[in-house]
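Just passing along the structure, written as structure tokens.
Removed: one protein chain of the complex. Kept in place: all other protein chains.
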Amino acid sequence: MTTQAETRIKTAGSKKSLQTARETWLFIKDDYINGHTGKAQGKPIAWSCAAMDKELFHCMGILPFFPEQYAALCATQRRGGSRDESVEKEAVRFARVAEQEDYASYICGYQRVSTGWVIHGLRTGEWQDAPIGGMPLPDMIVTTSCVCDVRVKWFEDMAQRLNVPYFCLDRPERIFEGITQASAREHEVDYYVSQVEDFLRFAEEVTGAKYDPARLNECLDWSYKTNDARQEILELRKAVPSPMGCADGFRTMYPGMYQLGTKRCYDFYVKLRDEVRERVKQGIGQIEDERFRLLWYGLPTWYNMSIFNYFEKYGGVFVYEPAYNPWPWPPRRREDPVRELANRWLMLGTGVGNMVNSMLHDCQQYKILGVVLSYLITCRPIVFPSLEINHTLEKSLGIPTVTLEGDLVDERLFSEAQVYNRLDAFAEQLLQRAKKT
Amino acid sequence: MTTEFEKYVTDRHAAVKEWKEKTQGKVFGYFCCVVPDVILFAAGVLPVRIYGSTDKFQKVDGHLVPYGCRYVGSCLDLGARGVYDYLDGVVVPNTCDLIARMEYWWRELVPREKSTLAGMELCPYVVYINYPMKTTGPKVLDFYTRELQYFKQQVERGLRIEITDEQLNQAIAVYNEHFDLMNQLEELRKRDPLPISGKEAWEIEYASTLMPMDKHNELLKKRLNEVAKRNNTTPGMRLYLAGSAFDQVNARLYEIIEECGGQVVAEDISCASSYFESNIELDSDPVRAIAKYSLAVDCPRSTETCLVGCSHIHPQNRWQKTKQRIEGYRVRGAIYQIMNYCECRAIEYPHLRDNIQREFNIPVLHMEGDYTLEGLEQMRGSIEAFIEMIGG
Partner (left out) sequence: MITAGIDVGTQSIKVVVLSNSQILAARTDHNCSGRAFGLEGLSPKACSAPSNSSHIIATKTLVTEEGGAVGSKTAMEQILADTGLSRSDLTYIVATGVGRSTVSFAQKTRTEQLSHARGAFYLFPTARTVLDIGAEGTRAMKLDEKGGVKNFVCNSKCAAGTGAFLEIMANLLQVSLDEVGELACHAQHIERVSSYCTVFAESEVISHIHKGKSKETILAGIIEAVAERSFELLQKIGIEQDIILSGGTAKNIGLRKALERMAGGQLLCPPDPQITGALGAALIAQDNLISGRR
């Protein structure tokens, strides 16, 4: 008979080190309660994506919700809140709905799950038959071309199904590595500025509200302060022993990713920073006997967050995850907040070479002994640099990597037998290296 | 007898090298039909579309992750193996997540001697075009015009020439003639009985992406005259074909469809149709005119803003284009062969399928391709069943 402990492995939640991390769920729940209440009161709701500038919503009084975040939520919950391990997570239920409609199974898990929920809702009217009662339905759908093509077509598709206004904030992302790409070119910044201005006009038209630059500046003030706090946290996480791991990291990214530009978000990170600072001061690590430090590259397997605790039995801890973490911003330009947003995004190079260089830097900064490459087979842009990272880390720093195949939200694509076999072998390899260093 | 067009299907590399040998000219390779190869033509360069092959990967497996588009991987593998060594430049547009990254990988895996001055490459080999995702809107054209001016400057620097407005306008005239001729070909395909097979029509279009456009125009005019006079009919159930990357590998599907009793009369494939649906409207600024045309090339990746509810038909949207392609061709069924990991087409498919069924009352067959001949062969059963089902 399969033991309870064994059945939990594939789809279990993680053990968090930080109190603030455990409280993030309340933050999320409040957002949804406020969203449903706000919708009932006639407040405009937008569905948007991680790479969008949230301040633009907050300054216009729009409540943003995020299908990708909702899909991740669905990956952690079973129907009706069931704890029965044999019941699939809700993400799988909705992914199946999308696949029945002939959306290919290799498309991003976020897309399949959220689109599946939309189709289910449109067919049955039972929008609440979903985790946390579902997202409040949108008055507009707003995406950006940044990061991947999927988010544009996916949002366009949802907007057509829901028959709501749709906007794509086209960001001329700097994927390329070419010689003059130390900074964005003027026409790229100009274009992005025009896109933001275009969005503000769109938002005014849809909501009837007026854009106020002072209000945007207010939101950006909070964003910049939040970013400073988050940069501090990232510095603190370099400490040995590691005060805050990836389980905490992925949980606490929510406010910064989805509610940036609000005081509430800033307060959250101040609290988190203070907790991490205290742990560093007292030398409290994730585990007592930290023997090797790992970096998780890529997005997590949301249905199985326990993987971030997996190496603990070997003395290994995940200390850092590049995904969802902010980069240092240039100084504030209050006189032109829209151009400031453009510069903030376009300073980033997101090509393969840039990603590889970032990894080299991060591994040194965080004293990493091994890297887990999260090869989520339906999230290609994040995964593209994986083999280059693998070669470069090995060659330049002698850091080994292991690949873990799965999906963001679809547990059907995760094979415990294969994955844990690999991780066990990797742990043994790292223990040997740890002895030598 | 192998026609001039077929020569490019059989061995495009040999055909292009032959041109290069004879003329001592330069050849630039490019990905995707949105690339304004007219600018390269104006520069006296032969622009050739980069395609893949059925060869097993030899060089890229250590660099490209699996679960990614095999077509693009194949293109890169050919480059890395030196098969594309005759290229003097490579143009990479930002037209899909993987193709955009070919700018990195082509530089890494297909090394060329570089000479730089203060960090600037004196003779750029890989040139990137940041193609916008939105193709309409107030400032899109301004942005893209500047992007193409930048592109033109890189080409000029690489070739140590100046591309004048006059040269651009002359090139535009040649390309507009091509679009016009291709549209005449499409008109012929509306005829019943059908005077030209889908495969032959594809060959003509495919060859145009590999040979000098003025030469292609001359040959095409002759072929059009001949096709228009044909008495023999090309049998087969009239079908619409859509899908990704229909180069000479995927084009095997045309033959399989024919062998199963079908005949492709209209299509939406990344090699054809979208490319010649509009003309380059002359403008005092030819680069701007070319930018406007390039934005109008229908691509599944492109998007539009919809201010009011999205159920209204936006003139640029993909369904309108699909409808235009099917109307008038008396099509009895639609076949979608979407390559694995071609996400833009995969996401739009259910929407297009529903609209096709509703508008034209024809069935739609959806198959997933893996860019192998074996994979295409496996589709034979489904295609046969599809044609049987319709009544073939």
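Letters are used for the chains, namely A and B, taken in the order the chains are written, and counting of residues starts over at 1 for each.
Keep in mind that, in the parts below, a residue touches a chain if its C-beta (ideal position, glycine included) is under 8 Å from a C-beta of that chain, and two chains touch if they have at least 3 such contacts.
The model shown is predicted, which means the values in this text are computed figures rather than measured ones.
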**Asked** Considering the full assembly, with which of the depicted chains is the omitted chain in contact?
**Response** A, B
**Complete:** Contacting the left-out chain: of B:T3, B:S53, B:N217 or B:S382, that is B:S382
**Item:** Identified contact with the non-displayed chain, of A:E99, A:D274, A:E312 or A:D424
**Value:** A:E99
**Request:** Spell out the interface residues on subunit B facing the chain that's missing from view.
**Result:** 363, 368, 370, 375, 378, 381-382, 384-386, 388-389
**Message:** To test your reading of the contact rule: which positions on subunit A touch the chain that is missing from view?
**Reply:** 1-2, 6, 86, 96, 99-100, 102, 105, 412-413, 415-418, 421
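Just so we're on the same page, only the chains that are shown with their structure count from here on.
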**Item:** Centroid spacing, where centroids are CA-atom means, of subunit A and subunit B in whole angstrom
**Value:** 35
**Fill in**
As the complex stands, subunit B meets subunit A at residues 62-65, 67-68, 92, 94, 96-98, 100-101, 103-105, 107, 116, 119-121, 124, 126, 128, 130, 132-134, 137-140, 142-143, 146-147, 150, 300-301, 303-311, 338, 340-341, 343-344, 346-351, 353, 366, 368
**Complete:** subunit B partner, complex, touching residues on subunit A are 101-104, 106-108, 111, 145, 148-150, 152-154, 156-157, 159-160, 162-168, 170, 172-173, 175-180, 185, 187-188, 190-191, 194-195, 198, 202, 205-206, 351-353, 375, 377, 380-381, 383-384, 386-388, 391
